[in-house]
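A quick write-up on the structure given underneath.
With one protein chain held back, the other chains of the complex are shown just where they sit.
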Amino acid sequence: MAVKEIQSGQVGRSLPRLESAAKVTGHADYVHNLRLPGMLHVKVFRSSIPHGRIRRLDVSAAKQLAGVHSVITSDDIRTIIPEPYFGPAFHDQPILAIDKVRHIGEPVAVVLASDPHVAEEGVALIQAEYDELPGVYDEVAGATATTYVHDTLKPAGTFPDLKHLQGKSNTNIALDYQLRRGDVEAAFAKADHVFEHTFRTQQVMHVPLEPMVSAAELTATGLTIYTASQSPSFVRIEIARLLGWPENKVRVKVPHLGGGFGAKLYVKLEALVAALALLTRRPVKLSLRMDEQFFTISKHASTFKIKSGVTKDGKIVARRCDVWWNGGAYADIGPRVTQKSGFTAAGPYDIENVHLDSFAVYTTRPPAGALRGFGIPQLVWAYESHTDLIARALDIDPVEIRRKNILREGRPQATGTKMKDAAIEQVLERLAARMNWDRSFDRGAGTIRRGRGIGIGFKAVIAPTTSVAIVNVYADGSCSLYCSTVDMGQGSDTIMAQIVAEVLNLPAETVNVVHPDTDVTPYDMATLGSRSTFHMGNAVRIAAEDAKAKLAALAKEVGLPAGANVPISEIFKKKYGMQAGNVIGSGSFIPSYKSPDHETGMTDNATPFWMIGGTGAEVEIDTDTGDIKILRIVNVADCGTPINPRIVDTQLSGGAIMQLGFTLTEEMQFDNGQLRNPTLADYKIPGMRDMPTVMENEAVAARQHDGPFGAKGVGESATFGLSPAIANAIHDAVGVRLTELPLTPERLYRALAAANGKPLKD
Amino acid sequence: MTPFELAEPRSISEALALLDPNDPSIRAMGGGTALMLMMKPGFFKPKRLVSLRKIAELAAFRVGSDGALRIGAMTRLSALERSAEVAKAFPVIASTLRTLSNRRVRNVATIGGHIAHADPHTDLPPVLIALDATIEIAGPGGQRKIPAEALATGYLETTLKGNELITAVTVPAAGRKRAIYVKCTTRSADDWPALGIAVALDADGRNVKQARVVVSAATEKPVRLSGVEAILQGGAMTDASLREATRAAASEADITTDMQGSAAYKRHLLEVHLNRAINGLLNGGARRGA
Partner (left out) sequence: MSNTRQINFTLNGTPVSAEVGTHLSLVELLREKFDLFGARESCAQGLCGCCTVLLDGQAVSGCLYLAALADGAKIDTVEGLGTRDTLDPVQEAFIEAGAFQCGFCTPGFVLMTKQLLDENPNPSEDDIRHYLSGNLCRCGAYPEIIAAVKAASAKRKAAG
C-alpha cells in the first residue's frame, strides 16, 4: 500500500472501519432489511414505451385481486399533493406519471399489499394504452429536435441562475452553461496547428448492490422516512415542501447504505412512499429490484466536440469545448453536472483562450443524474484522448506535452480562479515515475501487442454548501458525533470519528457516530462529490474544538487549575455532583464561493479545493480478436493529507475498478427507446477476473491548507483519468484510436481491420 | 412468483406420472436455477413443478473400467467438477465446468436440467456433442437413446415430450481423442459466451482420423459443422487445409447478432479461435477451458 501512514495521533491512522465487525457478521443495518409492523409492500407498474400520452389506465383488475390493499395513480397522489413535481434543479418529475410518459420504465401506478408477491401479481393485472410520440434519444440531435420532452421548463428555486428558464417552451435544453475567456477564434487563426475531435460516452448505471429502497410511516407527530439516501437533509426539506409541512414534522433516518455512488441522492423513491403513507395511513416500503434501478437514475451519456489551437512546440493557446449531456427525461441534478463540470472542461491546462458551451439536454431515456465523478470522467475522456492525439501528431512525448501545459500553483484556470493546493505537477511526475516512462517499453512484434498511456484530470469540488456537526460529550468522558454525512462504504463514519478523536485526544474507536436522523443530526447538504471529508470534516473539527473549549471553560468554572490533566468525568462530577450532564459543541462550515458570471462563466473563487487524479495504464492487445487485457493500472491522486491512509487507498482502487467497468464492459443498450439489458446477466460490471494483473495506488504527499488536518476529498479522483489512459495505451499498442466508450474487443477489432484496409464485412 | 404445486417423487415412474405432455405449465425440475430465472420475472408461471431430487438412482455418476462416463441426470455439476476420475478421463469436461456460470450455480444445477434447458449459451452441450455423448430418456413408452446433438431442436426447445425425462448422459471412452472447449466472452470474464467452440480430434500426428467441431452460443442451438469436419478429416492437416477449414466454419454456421456481438465479428472470432484450438490440439493438446 503506497498511501503513507503516520504513527501518532488519530488522524493519519489506518484504523479499521468502525463498523467492521458488523459488516463481516452480516449485522450491519440497511433499509433493505427494514420491517415495520403493518407494513405494506409497494410494487410499481411502469411504462412500456419511451414517449407517449396515457390514453387509458385500467387498474380495476388489480384492485380486485385478493390481498391487494390499494392501487394508486397520480390522480390519487394529487388529492394530497396538488403539484406533485420534484427535483433538485427543476420541479419537473411527477411522483407518478401525469398524462404522459417520458421514458421506458417510468412509474405510472403502484400496487400495495402486505405480501409483496401479491403486489407483484397486481402490477401484472394493470393495463395501459398509450398514444405513442416520437422518441428523442441522442443528446446532440435532442438539442435541436422539434419533439419536446417537456412542454415548459420548470426550474426550482434552488438555482438562482435558472430563473431565466422559467416557463420556457419549445426546447429540450434544460441548461446552457457558457465560459468565455479571451478570443479563441483569433487564437485559432494564429496557431500553428488546429486539432478537432469528437468523443462520446455511453449511458451507464451505478448498480449499488443494495437496490434503492425507501419506507415511510405516519407517526404521532408527523412522518418518518427510512431511506437509503445520501442526502437526508435534502429529503426532509423536499418532502416538507411537497406536503406543505414545516421541516420539523418530517423525519428522515438513514443507516448504512449498500453502496450509493450518486444513485441514492435527492429524491428518488421518498416522495412516492411519503404520499403512499399518507394515502393509506399504513407504513409502506418500496424496495426496487435490480432491474428497476436502470429505469430510475443513471449516468449522462455525452458528446464532446473539442478543438485546440497549438503552437508547433505543443503549447495549447486556445481551446473550444462543446459538450452535450444526455439528461434523459427528467433533469434530476443534470443541470448542475452541466454547469459545474464546465468549470474544468478545458482540462488541467494553462490555456489563455477558452470557449465553452455545455448543454443539459432532455431526451426520452431514463433520467441521468449524479454518478461518481459528476461529469468529470466524461470530460477527461475527451480532453485526455485529445491531448494524446495532439502529442502524437506533433511527435511530442505524452508526458512532455502535459508538462508544457499543465496548470501550476498560482496560475488562473479557465474560470479565472487561481490554482491553490493543487498538486497537478506532482501527480503527473509521480505517474511518470511509477510508469517508468523514461525507460523503453516493449510493444511486442507479433499478434500480441502492448502499449501504455496516461490521463490526468481534475475537478472543482462543489460549492457553496453547508455542513453542520454536533459533538456531545457525556459525563464519563465518552462522546458522540452527530452528523448527517452518510457512510455508504467510503468510510465517512470512521474518518469523522478520527477527526473528533484527534481534537479530544481519544482513541477514534471510542467515538460513537450517530447515523443520520434529521430529528437528531444537523443539516448537511449531502454526501456527494467527494465533499464530506473537507466540508463536513471541517464542521466536525470545529464542533469538536467547540466541545473542547467548553470543557476547558467548565473546568475553569468549577475551579480546576488550567492545563491540569483532569479526567473529563471529574469536571462533570464537580459541576453536577454526580455522573450527569452533557457538554455540547457545534460547528458549521460553508466555504467561500463566488458564482460565475452568467455571460462569461468567469469567477475568481470557483471552488474551495481541487481534486486531481491521474491514471497510467499498460495494456495487451490480441490483434486477431481485439481482446484487451489490462496489465497494469497506476492510480495517483492529490487528496491532501489522508486522514485514514488505508481508506484512501481503497477509494482509489475502488474508484478505478468502477471506472474500468464504465470503460470496457458497461453500457445501457437501447433499441428504439426500449432498454435491452437492465439486469446483471447482460449489464456486466467488473468481477474478480476482470481485475488488472497489477494495480497500484498513490496519494501524493500534499496538503490542503484549509482542509481538516490538511485533508480533502478522494472518492472520485481515481475515476478521472482511467478511460483515456486505456484508450491512449491501446493507440500506443496498435495505432488505432477509439473515440467512444465502452472500448470493446469488437470495436477495437473493427478499427484494426479498417486500418489494415480489410474492414469487417457485415 | 405465485404458489404452485410442488411434487417430489421418489421414482422415475412416479415422476413420469406427474408430468403432462399437453400442459407446458407442468415441468420437471433438476436444480431449478434455470427455472427460477424464468419464474422470478414472470416468464414462466408453473402449475406444477416435479422436483427429481429424491430419485436416488438419478444422482450417481461413474467412470467405468472401459473409460466410459455415465452421468445420472441429477448429478450436480460441482460433483462432476470435483471428481478426480472425471478430470483424468475427460479433462475437457473438468476445464469446461471451471468457468460454467459460478460455483453456487454449479452446486445446485444438474446435468439433466442443464442440457434439457436447451439454452444455446450453455457450456456443456457443445462439449458433450463433440465427445459423441448419448442422452438416455425415459417416457411412458419406455426408454430411448439419442445422440447429444439431437436433443436441442431450437432456442429453449428440445425433442423431449412434456412427459419424458432425461435419465442419464453417457460419454464413450476418450481413447486417443483430445478435446477443447473455447468460451469466448466479449464483455466481462464472467459472462455468457458470445461464441462457444468445442473441438474433439482423434489424430495421429497431423492426420485427423475423426473430427468433431461444434459451435454454440452464437447459434440457435449447438451445431456440428460437418463440412468443417470433412475438411479436417481429409488427409494430413496443413496450414492451408486448416485455413480452408476455419474459413468454411465461418460460413457454415448460422450465426446471429446479439448484445454480445455482431454476426460478422462472431464469424471472425470463430475463424480465429477454431484455428487456434485445432493447432493447439494437434501440437500437444493445450486444454484451455476459457
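Order as written gives the chain letters A and B; numbering starts at 1 within each chain.
Here, contacts are C-beta pairs under 8 Å (C-beta built on N, C-alpha and C of every residue); 3 or more make two chains touch, one makes a residue touch a chain.
Remember, predicted model here, so these are calculated numbers, not experimental data.
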| remark: Missing-chain contact, candidates A:Gln127, A:Asn582 or A:Thr679, resolves to A:Thr679
| field | Identified contact with the non-displayed chain, of A:Leu257, A:Ile297 or A:Ala702 | value | A:Leu257
| Footprint left on subunit B by the chain that the document does not show | 1-7, 32-33, 36-37, 40, 48-49, 51, 53, 78, 82, 98-99, 101-105, 107-108, 189-190
| remark: Interface residues of subunit A toward the undisplayed chain are 14, 16-17, 19-28, 30, 32-33, 117, 206-211, 256-261, 289-291, 488-491, 646-647, 650, 653-658, 679-681, 685-689, 691, 695
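Just so it is clear, only the chains that are shown with their structure count from here on.
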| said: Can you work out the whole-Å distance between the CA centroids of subunit A and subunit B? | reply: 43
| said: Help me check something: in the complex, which residues belonging to subunit B touch subunit A? | reply: 1-2, 41-42, 186-192, 259, 261-265, 268-269, 272-273
| field | subunit A residues within the subunit B interface of the complex | value | 117, 120-121, 124, 291, 624-625, 661, 665, 669, 676-677, 681-682, 684-690, 744-746, 749-750, 760-762
